[in-house]
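This is the structure, below, for whatever I ask next.
Here the complex is missing a single protein chain, while all its other protein chains stay put.
Naming follows writing order (A and B), and every chain is counted from residue 1.
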Amino acid sequence: MGLPVSLTLRVNPIACVGHGMCAELLPELIRLDPWGYPIVSSQAVPRPLAEHARRAVQACPTLALLLEEAAARHR
Amino acid sequence: MARLPRLLTGIGERPAELRWHERLHGPMPVLRRPGRLIEVVAASGLTGRGGAGFPAGRKMRSVAAGPGNKVLVANGAEGEPASLKDRLLLSRLPHLVLDGMTLAAHAVGASEAYLCVHGTEHGLLDSLELAVQERLAAGLDPVPIQVTGIPGRYVSSEQSSIVQFLNGGPGKPTFSPPRPHERGVKGNPTLVHNVETLAHLALIARYGDRWFRGAGSPSAPGSTLVTVSGAVGRPGVYEIELGTPIGQLMRLAGGPAEPLQAVLVGGYFGAWLPVQVAWPTPMTHASLKAAGGALGAGIVIALPAAACPIAETARVVRYLAEENAGQCGPCMFGLPALADALGELAYSGGRHGAVNQVAALLPLIERRGACRHPDGVTQLVRSMLRAFPADARWHERTGSCDGVGGPLLLPLPRDEDREWDFR
Partner (left out) sequence: MIINLHGPGLWYATRATGLVTLLLLTASVLLGILTAGRFSTRRWPRFLSQGLHRNLSLLVLVFLALHVGTTVIDTYTSISLTAAFVPFTSPYKKVWLSLGAVALDMLVALVITSLLRMRLGHRAWRRVHWLAYACWPVAVAHGVGIGTDRNATWVFALTMACAASVLAATTWRFVVAARLEMQ
């Protein structure tokens, strides 16, 4: 049995065209800015929402939404 | 031995030829074991001079450790309109940069080397080509240096933009991961260094890390080039030790030409500092960050009391908004909205909530793009709100001020000189 993996959402802003599908499917963590682009919470995805997050990632028309393991990211 | 000048030693009006360069600094150092130079650079504490200030030795180490072929890119594009140091180095002291390129290429095992400047700089491209030919005749560069012109857009001088351009794409930033040092030109680990960083490297290879640390301070060693402009007696490029207080730098540049109200440090991705805050602040990454600013590429602009910082910022933000790459929604739409809001505050004002309108846009823009372009703009605007709260409130209540009338101070390219292609 492995340790629970902590997942975070991230948007590839170049691939994103502001379609808005993600905000419909995961309104708890994603909302749209005045121009239709997603504002994604940088907090870890709560376990009950993990499946919804995966569905949102699959639904993105340009595959711009990413679900990543919360590792330390270098800027 | 005097600690300064170092890079600018023997600088003249015309490009220094190879023989003059060798007489000043000695011949090109023998290319020893690659790891040795990386150790020396790491020990010297040299940080990138392109703005980010990342430790140069660490960058070289991670590229050298990568698999397969490596590539070296020297970034001489200098997109910031207010910066002149890279242009100065490349036009008058090219062999310092070229020495640094060959040394760095050898240290990381690069098989290709590119020297990138804006494609519109025809004179510079020609003189650099001449310098490369001079060295070719002397057999100095085992890896041939390819002088390359890149698009003249502001974002094109960002390191991932250069890598994408060299890969045949447009000169626009890319999404990371992967970063250039992991996968860059042709998928190979790519070392991107600012040309000034490479110039310092050329001297470190000759005189050692202890010599480099002989200037500056233990936490901020060495010297650096800064471009001073605005209301000073002698605007231009100066070489200073890291840690020099801004006031001392101003005096070096001829002192204030008229009473000052603030200093813009770090260029258009830097920050405004009120003059009394700026004056004693040492020119280091850490001190400027603590003061709410940034060292950036060493740009210092003195703003006179008679000028309007709101109007200056509004104009710069308008320029930066036009210079977005058109890839990311928050930047594409947010920056023009910010420019509009700032313009209103500066020129129309007299409207309740005008300042809030500016402030409310900032969290919608920062950190939502693929590169640091939008972040640089929001940092500049935040510093404006922090440094000039009284001015902002006055504009909001009353409208435009007297300082708005005159010609604007912060340098921007003329519209007829601007390029619009990314390829």
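Here, a residue touches a chain if its C-beta (ideal position, glycine included) is under 8 Å from a C-beta of that chain, and two chains touch if they have at least 3 such contacts.
Everything quoted here is computed from the prediction, not taken from an experiment.
Asker: In the intact complex, which of the presented chains make contact with the chain not displayed?
Answerer: Visible chains that the missing one touches: A.
Asker: Extract the touching residues of chain A with respect to the undisplayed chain.
Answerer: 15, 19-21, 24-25, 58-59, 61-63
Keep in mind that, in the parts below, only the chains that are shown with their structure count from here on.
Asker: Where on chain B does chain A make contact in their complex?
Answerer: Contacts found on chain B: 174-175, 179, 327-334, 364, 368-370.
Asker: Using the touch definition up top, name the residues of chain A that touch chain B in the complex.
Answerer: On the chain A side, the touching residues are 11-18, 33-37, 39, 74.
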